[in-house]
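For this view, one protein chain was removed and the others were kept in their places.
First chain written, first letter: the chains are A, B and C, and each begins at residue 1.
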């Protein structure tokens, strides 16, 4: 069986493992106060061209999301998010468990919010006819870059979101669990310095982009920086051997490894997508990143799944199912070709 | 100016005030351990024909809702509610502030959930293809009887909700802030004993039905009863002079006052509704209770509002607005006739 | 049986009841936006000589405490309080339920914190040898004026607390559930304008000082004012018929009623205390306010309790018990004399 169901089926990129091994017996101070964390932070700030931002390393994606949101909001404030946002559907209510409502807005199959939606929601709250204190005050906008459905915000879309957030005093927060795949996607025009310029905070995911685990929180807005270390500790995100995070992010950023491996995964994803299309299987959602979403007849899918694992996404109708097919730094040419052959064969049999 | 905007513009029914005055200098123990609270509890249990239920008195509606929900749920559990549910839109995220997600489901203009919707949501969680631990576990269904839009669940609808809740292990909780208007509505077929038989918990509102303030929480399911007094205290709902609540609910239930005054308010509401319809103004939502929702041309509305206060509900289109018109125990025949005349005049001028 | 166990055994002062009755059928807008709330706020601001403060009315003491604390603190911040502080021992963990640790410091029988204690705690956190992010950050100091044990902070003590709070960036918050008894106590030298000058926030209790219920939150520091109305609503403190609070506080402050009735209660308390001392029963804690704490042999107590209710406070040794004896606006001369006679008789029998 070959796993294409997600991008966390293997360990870490061999160069990351090597780094951990080489330094294993070194003694360093704990809790992220070591030299490797310092190096990694400097590399990320440099990549973002944003020397005044703060970088913090946390262990996981759900954790970094609720830690940033909890630290940013006062109790009566909530976060606007698309209905398909990871915090809204797949984090077991972690944000609400910190006391904050997610103000979910409808979104299309791409999982993106528009500036117009944010404008409407904010205007209704702050300039509507109901007394606002009876409702949750919107204070943050959460987006994922790329989205849970593989789509990407363009630079123009991000600029528009930034502008509306400034207008209404909202923080713009981008969940970058798969940031690497977004930065290196076909047609991507928003680079890390753009993220740093347009967002108040965003994350750079390690777990799904070559590391064993780890998410970097980049806090650009000074209002979000104060005392953040307390939040990391209180929310369980402070690793005793913090250097493990520093070492991995140094490894990813010191010689472009982060971009290199994500770009390669995207390229594999495009090959698979092309094969699906050529074989006559329609896309569920357009995606320029390492997650591809295609719709197969159930009997075809059953056959493919004898050899390949995908993620179930949705029953699209009685006889068809949408699945997610993922590539990663660990995907091999051999497995991609095997999958493509199987898809082609399935298409021919139809 | 005459207020028809809501049902809490006056103090309490004169017989309630009299009771408070008559007992004012009596000494009683605090925190609801007095004889008047005991009397009121007995009267409510009798009205519900449910001697094993617990009755607790709290001060306000938002408070009683979040106290019951917080006490009932474990941290990973959430409450299914209609999109227009009071807890979802007009309680400043009080439920989320206690850590719980509201799983909002779409609903029509009446603001009601169906058993089929609950079945679908529960089945997707407990029997779906995603690992459930990544999502909030539905554990309670919140409905309002009558709803925020004045509608009423029929006995059949409540039976169906009860059945689906039993099937999936969900608590059924009915917010009865306006219960009195529901119990005495035209066509109402669910009485208090039905509520007690079909719900795990429900409230009986005092604030909007003749009292100065106060909500009775009726906890039918023993699983919701244990240690509830701690929850009342922790959430700020335990009044030092608890007898004020006991006295008021005794007053409402000892000689049928609760029903009498709500029925009268409903009758006034029907008169107003009839006048609107006759004058050619359409209903925004059908309502058999004391809240009526009608759509007026904006110029008509402006004129009416020179003499009468309504609650803005929604802009229905460019030139029209839906408003809420409320009656209560305190509504006078004179004011109703004045309003009806004004509506008729407005209709004639059209 | 006569109740001296607490100061909330009766309803409200007759002049308050009269006000509620006189206005009962008036129509006013809801949620505290009425004219009576405006009047009451103006009267309190005037009494505090602090026109820029905000005044909010909430229903109960536990509620106003946790609402202010929750609104003031970020998640990693806690509140320094004396071990006997009401929030620490008798509010069912309401403050922790909002997510905040109470940093309890030892205190004597008077229940007071000193500026030196606060200095030490703050210095240890902010200037100690442990990394502060591993500990809760002190951000507020909670005191009660008068304390739960009847004692009073002097102006000098409050000045010192104010100074140390300013030094370390801590909010000073005084719980004034019994403020009226403190303001009118023998030897009291801190008036409302002093409270407003020295505290960032404080409350003025109505429940125990002549009202049916109600606490006024006075928010002096602008940092605590922003969006406080959302906090009131979210925490269940916003009364639909908010005018009930405005009417009561207007009644208490418009002609000095608040001071008048509390002073009278204090005078009764002194008479009772003098009787205890003369009869040879020692004080448990010195108190210049309406709560008196005395130690009786258990057999004496048993006899007294055949006619009078006191609050159990503590077993002081095998054969003795400390009790609280409370007076209030409702205490009658007749009952005080009866109690004094009984105490004298008990002393003589010893």
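Operating definition for what follows: a contact is a pair of C-beta atoms (placed from the backbone, for glycine too) under 8 Å apart; a residue touches a chain by one contact, two chains touch by 3 or more.
Here the structure is a predicted model, which means the values were calculated and not measured.
Between the chain not shown and the residues A:244, A:262, A:285 or A:340, the one that touches is A:244. When you scan C:52, C:120 or C:134 for touch with the missing chain, the hit is C:134.
When you scan C:101, C:277 or C:303 for touch with the missing chain, the hit is C:101. Note on the undisplayed chain: of the listed residues A:30, A:108 or A:128, the one touching it is A:30.
Residues of chain C in contact with the chain left out of this view: 75-76, 78, 89-93, 96-102, 104, 129-130, 133-136, 312. By the touch criterion stated above, the residues of chain A touching the omitted chain are 1-3, 5-6, 8-12, 14, 17, 20-21, 23-30, 59-63, 66-67, 91-94, 97, 207-208, 212-213, 230, 233-241, 244, 309, 330. For chain B, the residues touching the chain absent from view are 31, 70-71, 74-76, 98-99, 131-134, 137, 227, 229-234, 238.
Rule of thumb we're sticking to: only the chains that are shown with their structure count from here on.
Across every pairing of chains, the maximum count of C-beta contacts belongs to B-C.
If you average the CA atoms of chain B and of chain C, the two centres end up 34 Å from each other. With centres set at the average Cα position, the gap from chain A to chain B is 42 Å. For chain C, residues that reach two or more other chains under the stated contact definition are 230, 233-234, 238.
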